[in-house]
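Of the protein chains in this complex, all but one are displayed in their positions.
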Amino acid sequence: MTSTQYRVIGSRPVRHDGADKVTGKAIYTADTKLPGMLAGFVLRSPHAHAKIVSIDTSEAETTPGVHAVVTGKDFPNVENKMADLGEGSVNLAYLSSNCMAQQKVLYRGHAVAAVAATDVHIAEAAAKKIKVEYEVLDSVTWVLDAMKEDAPLLHADLVTDSMGDKAENPSNIPVHLHFEKGDAGKAFEEADVIVEREFKTATVHQGYIEPHAVVADYNEDGRLKIWTATQGSFTARQQTAEVLQIPLGNVLVTPCEIGGGFGGKITVYLEPTAAILSKKSGRPVRITMTRADVFEASGPTPGSFMRVKIGAKNDGTMIAGEAWLAYDAGAYPGGMIGPGCMCVFSCYDIEHAVVDGYDVCLNKPKTSAYRAPGATQVAFATEQLVDELAAKLGMCELEIRQKNAVKEGSRRVDGPVYPPIGLEECLQAVQNSDHWNTPLEGPNRGRGIAAGFWFGCGLKSSAACTVNSDGTINLLEGSTDIGGSRTSIAMQLAEVLGLEADDINPMVGDTDTAGYTDVTGGSRVTFATGMAAYEAGRDLQQQMKTLAADLWDCSADEITVGEDGSFTGGDKTVGFKELATELFQAGEHLVGRATVSPECPTNGFGAQIADIEVDPETGKVTVLRYTTIQDAGKAIHPSYVEGQLQGGTVQGIGWALNEEYFYKADDTMANASFLDYRMPTMLDVPMIDTIIVETGNPDHPYGVRGVGETPIVPPPAALANAIFNATNTRMTELPMSPPKLWKAMQSNQTSE
Amino acid sequence: MSASKKAHVTTTINGESTDFLCEPRHSLLEVLRDNLGLTGSKEGCNNGNCGACTVLLNGRPVDSCLVLGVEVEGAEIETVEGIACSSNLHPVQQCFLEGAALQCGICTPGFLVASKALLDKDPNASEETIRFDLSGNLCRCTGYDKIVRAVQAAGQQMSAEA
Partner (left out) sequence: MAPQSVSEVVAVLSEHGDRAKLLAGGTDIIVQLREGLREADMVVDIKKIDAVTSFKYCDENGLSLGAAVACYNLYEHPQLSKLYGALADSTHIIGGWQIQSRASVGGNLCNASPAADSIPALIALNATAVIAGPSGERSVAVEDFCTGPGRNVLENGEFLVSLQIPAQGGNCGSAYERFIPRNEMDIAVVGAGSWVKLADDGTIAEAKIGLGAVAATPLVAEAAAASLIGKEPTEENFAAAGELAKQIATPISDMRGTDEYRMHLVGVLVKRTLTTAVERAQSS
């Protein structure tokens, strides 16, 4: 598959929306302005956990300039029903009360009321006149504390579901997962070497630069129009309709350009509130979160506690694995524990393994997906243990990974057997790389490697392509474009039709115009929506064959479509554009369409190499050199693949070294700003070298695998391994920030 | 900040004399976006920590969220909307496009304005200087690699043209 010569695929055209985005013309949600539009402001809980005794909005309502005020009372009662969001599902009652608190607030930042006014300053001042009487309750923000029997309970009716069995008494643990293969207990007895450690990771945020924003316009006829920053317009429509209890077809969601998401812009936060404010005021309403709101009240990704154990034979074969994982769910059930359990041993062919996972509610915002949700935490644990195992066995850390790497036919602990995959090829690429073969010299320096995995999903996508009279194409699809996907999708259509990327005008449609398309998430867009575009192109060719048969007076079966997209019938060969023009002139106009819902995961594997230097006096880590290697199946637009690898890696470096939700004694967040949350700046990272491995995915016409998520998985582990090699200090807690590393180095010196 | 009477401010924006009314509490960013419809400058944090709202104020890059509208009386302001010269993109815009130096694009206007200021000062700026001077602009998508390279490429073009 990789040997195929493509014309468009593998090239690097300028993206179709590029000029708009470098001139300031691209319209993001906060740039949307409607006639008569009001500004909304959300009043949020100052407490981590409290009962709402009363809310008095009278003074706010009579403030000049204020047009509407909403509280939880304005939200309809929704039943405990699960709604499928494509990548994960949500309980609607929880979703609704996360949008606007009902009886209790469960975290600082939880919305309690909102105001719409002629100006955001007026709305803010009025919101501050709302009197909320709270009865403050005990709170909990550390996952192991929240699991204790005497922990403050967030939900009185919540009982543990343990693989289908319901517990009797309420707790903060909605779900206990258990996966097993083989007999781990016995295998550990047979192991020659066993390594085991406990690990902790802090809550971290996706950190997209665009705060959540929405504009809602509730028409008098009951039609609700929403413009929003979302990763999925169709799931935003569904959630909004369900929370408001209105028919799905009454809601139109227009996805604006979106300023980053990484999994954090799938759940709705502001949409229902803006809609109710609009309905009450009869005016369009725009709400944007402040940066502090984004940290405190959107969906960060789980902090965790993990105990992981691996056993191996003397020859380096890993034979036994055991993991006990507890992940923050946040204020409501439904965290990332599932993928955590599935990913903990996903890179290694371990015959006997047992995994227990707990989803734990606590007084933090409800967690959301963040790039390979749940996988980075477990890789931090497992990939360090693999290094320790190698050290105990006197093996090279690359060699032990190569020896145990999963391949076609390996079975994961949660059941699935891998189809052809590319981890071995990625590890081979490590071995062949200039980076790996260049010795790292100098004091306080170390090199670390780690592998990573993310499923990559298929889900549903649609595409429609209208042929213009000159043979160019308008491509309508429904995947909100966060990083150039319009172009990657258009390139696949261009390839199949024998056109150039420039001949396609891709457009991201709204929920009224585009066919149903699941979220931009799960590393699925270039894979699945690209596949839809490919199929739409094939549909077009089929139609053209039939019409050309009439024109050329032959049967459609006699016409063939060449690799270059040309049509041959008899002695006649014409290109796509030529035939399209001819057909248009003959009175035919063409629309190709396709819907796809590939069920197979695309299985993205990667490996990374990190060189670091530690300042022995301060514990500060400087990343000297970094290489990210990943199996992309086939890179459609190599620059965008590299961009995903580089971006994910740097997010992982931030997660590893400094990012964390720092909680004060009252369980409120101390660092809800970009200043104190400390995402990497340009000065904190080196160039990120990339190596794209292309093993070809048999489930995609061009061999694409999802690439977006895997790159964030290895960095904390790779850096921890590098830190160990530089300092002989094993870091088991994220972030590995200077104070913590300095302290660990001190204790290490004392104990030696 | 409390509301009070609106002030009349006359300024030059992207070479054009412009006047507007604003309350003393309104930031230059609010004025640009809400009063003047120049929504190219973005709000990422509203407290000077992300650089998405970067504009040039009398030739120097500033976070427009940390400038009051009333302060710019008589000043010259340049925003992302003013970087391209009629229908031609500036080299830094062209290099961002060709080098795939943007993904979601929300930080891009701020990066472009700051990069242009940097390259006007020194088109041959080293990687270290670029990374230092642009560290007030956060990007969460790209990992910065392609941004640094695009700025370097634009600088080379600019010095070749000069």
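Going in written order, the chains are labelled A and B, and every chain counts its residues from 1.
Following the convention adopted for this analysis, a residue touches a chain if its C-beta (ideal position, glycine included) is under 8 Å from a C-beta of that chain, and two chains touch if they have at least 3 such contacts.
Keep in mind the model is a prediction, meaning the values are calculated, not measured.
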Interface partners of the hidden chain - shown chains only, full complex considered: A, B
Sole residue of B:Thr11, B:Ser27 or B:Thr108 that reaches the chain not shown, by the stated touch rule: B:Ser27
Listed residues A:Cys396, A:Leu440, A:Cys600 or A:Leu683, member touching the removed chain: A:Leu683
Omitted-chain contact residue, chosen from A:Phe75, A:Phe453 or A:Trp742: A:Trp742
Contact set of chain B toward the excluded chain (per top definition): 1-2, 4, 24-25, 27, 46-49, 51, 54, 57, 60-63, 65-68, 70-71, 73, 114, 117-118, 132-137
Hidden partner interface residues of chain A, rising order: 617-618, 620, 657-658, 662, 670-671, 674-676, 678, 680-681, 683-684, 737-739, 742-743
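As a convention for this text, only the chains that are shown with their structure count from here on.
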Mean-CA-position distance for chain B and chain A (Å): 29
Contact footprint of chain A on chain B as seen in their complex: 3, 23, 25, 33, 37-47, 49-50, 52, 79-81, 83-84, 89, 93, 96-100, 102-109, 112, 130-132, 134-149
Chain B partner contacts - residues on chain A that touch it in the complex: 12, 14-15, 17-19, 21-28, 30-31, 33, 121-122, 206-211, 257-262, 288, 290-291, 482-484, 637, 639-640, 642-643, 646-651, 673-675, 679-683, 685, 687-688
